[in-house]
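Note that one protein chain is taken out, while the other chains of the complex remain in position.
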Amino acid sequence: MIRKLTVSAPGPGLHEITREVADAVAGCAVDEGLATLFIRHTSASLTIQENADPSARRDLESWLARLVPEDDPLWTHTAEGPDDMPSHVRAALTATTLSIPIVDGRLTLGTWQGIFLWEHRRARHSRQIVIHVGP
Amino acid sequence: MIRKLTVSAPGPGLHEITREVADAVAGCAVDEGLATLFIRHTSASLTIQENADPSARRDLESWLARLVPEDDPLWTHTAEGPDDMPSHVRAALTATTLSIPIVDGRLTLGTWQGIFLWEHRRARHSRQIVIHVGP
Partner (left out) sequence: MIRKLTVSAPGPGLHEITREVADAVAGCAVDEGLATLFIRHTSASLTIQENADPSARRDLESWLARLVPEDDPLWTHTAEGPDDMPSHVRAALTATTLSIPIVDGRLTLGTWQGIFLWEHRRARHSRQIVIHVGP
C-alpha cells in the first residue's frame, strides 16, 4: 500500500512527523511488515533521532549548518541562492529513504526514537513523502 | 524480483543511473510496490540528488573530497593506495542502500531527483548494483 504525506516545513531544522507516519501506517492495517519512507526532494531529508529533548535536534541542526556553511567559496551551483548548494550536501549526508519494521500493527521505533523531516532550505517549503507499507 | 546492474564508473564523482534503474523496474511490471537498490562495494555508494544542473553534482564531489582528503595523516589502512581509505569513509557517509516506492509502474522520484552511483576511487571500476522489486 502507498500513502502520501505532505509536510509544511517552516524553515531549517528537524520537524517531527512520527505521529503522521504512525497514523498512515495504522490506516494500512498491516500486522507484521515493513514501512518505507521516501522523500521526493534533494534539499530536505529524513532522519530518525531523539525526540525527548529538543536541545538534541537543535544541536544536530547547528552542527550540520556549521559543517556545511552557506559562504563556502567552493560552491559554484549558486543560481538558487546561497542556501541551495549547502542544502544538497546536507541532504546527501543524511537519509532520503528509511525503512521501519512493523510488529503488532505498530512501528518498532525505540523508546527515544522519533521520525523527522530535516529541512535544509531557509524558506518555508511544502515537502512530499511517499510511504510504502507491505507485509 | 531481482535485477542486476553493472555500471562502469570512469572515475570519481556522481554517475547518473536513473534510466538504467527505471528500465529495470519497468521490466518487472509491478504496478504498485517498492524498488530497493543495493551496491555491493565499500568504496562506492549511492545517492539521490539533483539531476538538472551538473554543477550541483560537481560541488557535491568537490565538497566531499575536501572533507575526506587523501593526504590525511590519520590513515593507517593504506595498502591499496592513498585513495582507498578516503573512499571507505566517503561511502560510509553516503548510502549503500536506497528504497523508492513505485506507483503506476513508475518510480516516484521527485521532479529534480536522479539516482547516482557515487564513485570514490580514482581508477575506472566496474560496480555491481542489485535491485529488488516487490509489490
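The chains carry the letters A and B, assigned in the order they are written, with residues numbered from 1 in each.
Just so we're on the same page, contacts are C-beta pairs under 8 Å (C-beta built on N, C-alpha and C of every residue); 3 or more make two chains touch, one makes a residue touch a chain.
Being a predicted model, the structure only gives us computed values, none of them experimental.
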Touching the absent chain in the whole complex: find that residue among A:A44, A:M85, A:I100 or A:I131.
A:I100
Of B:H41, B:R57 or B:R121, which one is in contact with the hidden chain?
B:H41
Hidden partner interface residues of chain A, rising order
32-34, 47-50, 53, 55-56, 58-60, 62-64, 66-67, 93-95, 97-101, 103, 108-110, 112-113, 134-135
In the complete complex, which positions of chain B touch the hidden chain?
1-2, 36, 38, 40-42, 67-68, 72, 74-77, 79, 85, 88-89, 91-93, 95-97, 99, 128, 130-132, 134
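Throughout what follows, only the chains that are shown with their structure count from here on.
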As a quick test, compute the distance in whole Å between the mean CA positions of chain A and chain B.
20
